[in-house]
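A protein chain is absent from this complex, but the other protein chains hold their places.
Should a chain be cited, it is by its letter among A, B and C, assigned in written order, with residues numbered from 1 in that chain.
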Amino acid sequence: MSGPLFLQSLILGVLLGGLYALLAAGLTLYFGIMRVVMIAHSAFLILAAYLAWWFNRETGLDPMLSLVVTVPVFFLAGFAMQRLLVSRLKPLTLTMMSVLLTFAIALIIEGALGFIFTGTQRRIQLPYAGDSLDVFGAQVPVVKLVAFVLAAFALLSLYLLLKYTRFGRALRATIQHPEAARLVGIDTDRTAGYGFGLGLATAAIGGTALSLDATIYPSLHWHWIGPLMAIIVVGGLGSIPGAAIAAMLLGISQSLLQIPLGATWAQTVFYVALFATLMFRPQGFFGGRLAQRF
Amino acid sequence: MRNDSERTASAGRTASADLGPALTETVVVAPDAPRRRRRWSRAVSLALLVVGAALVLSFPFIAPNPYILSAGVVILNYAVLSTGWNFMGGFTGYISLGHAAYFGLGAYGTGLIVKYLELPGFVAWVLAALVVVAISVPVGIAALRVRGASFVIVSIAFVLILLLVFQSWREFTGGSEGLIVPRPFPDLLRPEHHRAFFYLFAGLLAAALVAWWVIDRSKFGTALKSIREDEDKARSLGVPTTRYKLIAYVLSALVTGLGGGLYALWFGDLDPIFQFSILIGSYMVLMALLGGVRHLFGPLLGALIVGIALEYFKLEFGDTQFHLVAAGLLLGVVVLFMPDGVIPAVGQLIDRFRPQQTSIRDVSAAELLEQNRRSDASATGAADAREASGEASTRDASDVSDASDPKEVTR
Amino acid sequence: MNLETVELTKSFGGVTAVDHATVRFVDGKVNGLIGPNGSGKTTFFNCVTGMIKPDSGSVAYRGKDITKHASDRVARAGIGRSFQLCRVFPRMTVMENLLVAVRHPSVRTLLRSADDEHERERARHWLRRVGIDHLEHAEARNLSYGQQKLLELAGVLMGDPDTIMLDEPAGGVNPALIGRIATLVRELNEEGKTFIIVEHNMEMVMSLCDHVVVFDRGRPIAEGEPSMIQQDPRVLEAYLGV
Partner (left out) sequence: MHVTHSRRRRAMALVALAATAGLALSACSAGDDGGSGGGGDDDPIVIGVSLPLTGDFSEPGKGVERGYEAWAEIVNEQGGLLGRQVELKILDDQSNADRVVSDYESLIAQDGVDLVFGPFSTRLVVPSARVAQEYGMLFVEPAGAAAEVFEQGFENLFYAAPAVADDHYNYLADYLLSLPEGERPKTAAVAAMDDPFAQGTAYGLRDKLEEGGVEILVDEVYPPNTTDFSVIAAKIAESNADVVIGGSQYQDGVNLIIALQQLDYQPKVAAFSTAPTNPEFAAAIGNQTEGILSPTGWSPTASFPSNVEFVEKYTEIFGNPPAEDEANAYTTGQVVAAAVEAVGCAEQGECQQQLIDWLHENTVDTVVGPLSWDEAGRPSGAHLIQQWVGGEIKIVLPEDAKEADFIYPKPAW
């Protein structure tokens, strides 16, 4: 592999890893709060991408402006989903049944997207779609850079929110010890609902970032859920920094492996990492100790 | 069998009578009710079994045209797959969303053996089943190291890996172009071909059902079911859970793989995207859950309902993705409102119309909890959990001991 | 010696739940294991029975090392246990709950019907002993908490263990039932079963146990006959937190 090609792939890998990191953060957040594996996360991602595309097609404005609407709407949808659906499940079978429930939601979203927008592949046509910046001889596509910055910004905001706000503290308390959180007066049910909303809000941002430079179609979410699942297990279920680190590493590995192996084989890196994690370190590599049990 | 009067007498007894005056719990339980119901349902199921078998066997003759017959074959195939899934999902409660992996492996295995070894179709089918078993053992060992959601993730990952491999390994599998499997009966006309395979699938289904039934009533089955109920508890009672789970997993893979192989011989055109789709795997789960995973005929019933519904939606709304919405809604309803499936739901409905039950167990159990509530923190926790779940199982959630607990009570 | 541990250690994150615990339990006796909340008793139980892997140290049962054995092997070696918040199979009948625990069948008998009259008779025997034989066909989830405790005990006995470890048998049940359980323990002990009991109910411990081990901060601080333990200053200190 030559130097410039390596640099090129590395840059593409970092840009991809940023998006993975944001999306995996949302996925691992639900898990931390509720022990819920949210299969529908990537379906919401595609939904957000469709909304961005549709917004762009209808108004001609930059698709990122659609965030003004989609983020709050997704937040509310997540809150409602947790309060109205997930919390109905019996605690004893919550983990399994929530997988199936969110799977059902994913199917409904996919079907509805196909119903409304048809199965045709869509892509936003941006004036700067083909532009790129030259960085040490490597080309950095402007749209990918914009998507990365958006994702990184969202991830940073999420981190600051969890770390420094009162709500963030309540959420972390809920994740770590629900009983204790309740004893100190935190409304854990409501907090869990907000956490779910926050997770879906990341899907809204991720979807919009994705829509800038990707072709979307209703069943695309299956391509995302596998890698994202692998990332959160490798990172340690429930650990947001773990998810972010694993996302970056795996994103870069995928990008670099594509050169010798080709696009399809390179995707297996996620699953190899997943199985290796489960065999050797089921609690994940970067924190979290729940993997084996859930 | 004891006679009725004796049972009625025991029905009237209270717990306190047995435990002496010291115990004041007043739980009235009617032990004869389940028994009567069991006998009643046994007669009904026998009748249904005969009628059902007769219907299945005569279907190729009453099917109005080959298309309907082929739809019948598809539904039988679904029934085989979801019954196969139920060897794992039903007995042990491990929900695999990636069982399409074994469907695909069975199908591709058969096709590839025919292609490269030039063996007759049905020999290839049997060999492919052995290959499936050989693959499922190491995969099972790896996957069964984890429980709950992680197991689901692994199962999904497994089918996604296979999709990637079968798409990418073009020299061997034919890649996205797919694989053509020659017909085992080249001389048969298409309708006759459907008919032959209808009976083959029916035979496979019957074999799978018999196997499930044998396990269900065996010691092995009891042990598997105890894993579903509480794996750690089962282990603590000496059940070799790891080995048993693996056996169930391999059996499940075998039946699913056999279904896939037969599908390959029948259908002839394999495509990785279809053979290794999460959707097929999710249909297996949906069918089994809908019918009822604890029941022999649950998956079959589910396959019948879902199979017909899927065909209906595809025909009625064929140019849309509406069938996905329908499948999703159905799955959501099943999960939220009848996680035990149609069969128990119908059973409860029938119970409602039958004469007064003697049991007031549920109420008294709750009252009892109220009485027994003590200042002891752990006991209170237990009561909460029971009330929240509506189920009487409790978990040790205090101390640091939670690390040993697979299914923490999550509130 | 019946069961002994040497330097058994287990920690979770920063918390050391069991800290180099070296303990011996006496064969054929009713052994008590007491200690304040959070002193590591349940974790100790879990390490001994193979539910969790200890970080270091060893466990031996009747001279054989069972440290690395998974919990099912420990059970088959003859150690039965109950759980702190009792665990039964909620959606199986009382009878089925017991049939799970039969000494495990060989491959040949694995597919035989679980509906084995001999095993059933044994199960009925134990149900009668604990006093819930009239509930044979009830689903376990419909039982009261006390009845479930009795069912769990019957399930453990069904496996015919030589040593029975009970984690708070008196927890969450009414005084009458505590008396019944105590009587049963004494009867079974007379029939040759060894018991190891974790219990907070001092009255029960003092009246029932022949030998008591006191845990504090993950290790034994005292052991001996109940009457001696009651006067041991270290025990008082641990309990009163002086």
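Keep this in mind: a residue touches a chain if its C-beta (ideal position, glycine included) is under 8 Å from a C-beta of that chain, and two chains touch if they have at least 3 such contacts.
Just so we're clear, the structure is a prediction, and the values are computed from it rather than from any experiment.
All shown chains touched by the missing chain in the whole complex, by label: A, B.
When you scan A:119, A:168 or A:241 for touch with the missing chain, the hit is A:119.
Of the listed residues B:267, B:283 or B:297, the one in contact with the hidden chain in the full complex is B:267.
Even with one chain removed from view, subunit A keeps its contact list with that chain: residues 2, 4-5, 8-9, 12, 16, 114, 118-121, 123, 125, 127, 129-132, 134, 139, 141-144, 214-216, 220, 223, 255, 258-259, 262-264, 266.
Residues of subunit B in contact with the chain left out of this view: 55, 59, 62-68, 70-72, 74-75, 167-168, 170, 175-178, 180, 189-191, 193, 267-269, 271, 273-274, 304, 308, 311-312, 314-316, 318-321.
Going forward, only the chains that are shown with their structure count from here on.
Between subunit A and subunit B, the least number of touching-chain steps is 1. The largest tally of C-beta contacts between two chains is found for B-C. Taking each chain's centre as the mean of its C-alpha atoms, the one that lies farthest from the centre of subunit C is A. Rounded to whole angstrom, the centroid-to-centroid distance between subunit A and subunit C, based on C-alpha atoms, equals 45 Å. Once the centre of each chain is set as its mean CA position, subunit B and subunit C turn out to be 34 Å apart. Each of residues 289 in subunit A touches at least two other chains.
Multi-chain contact residues, meaning those touching two or more other chains, occur in subunit B at positions 391, 393, 403. Those residues of subunit B that touch subunit C in the shared complex are 10, 13, 15, 18-20, 22-25, 27, 29, 31-32, 34-35, 214-215, 217-223, 225-226, 229-230, 232-242, 359, 361-362, 364-365, 368-369, 371-372, 374, 376, 378-379, 381-383, 386, 391-401, 403-404. Looking at the complex, you find that subunit C touches subunit B at residues 12, 15, 17, 37-38, 40-43, 46, 49, 51-52, 70-73, 75-76, 80-81, 83-93, 96, 99-105, 109-116, 131-138, 140-148, 155-156, 158-159, 167-168, 171-174, 176-177, 179-180.
Taken in their complex, subunit A has these residues touching subunit B: 31, 34-37, 85, 88-101, 103-115, 118-119, 178-179, 188, 218, 222, 225-226, 229-230, 233, 237, 262, 264-265, 267-268, 270-271, 274-275, 278-279, 282, 289, 291-294.
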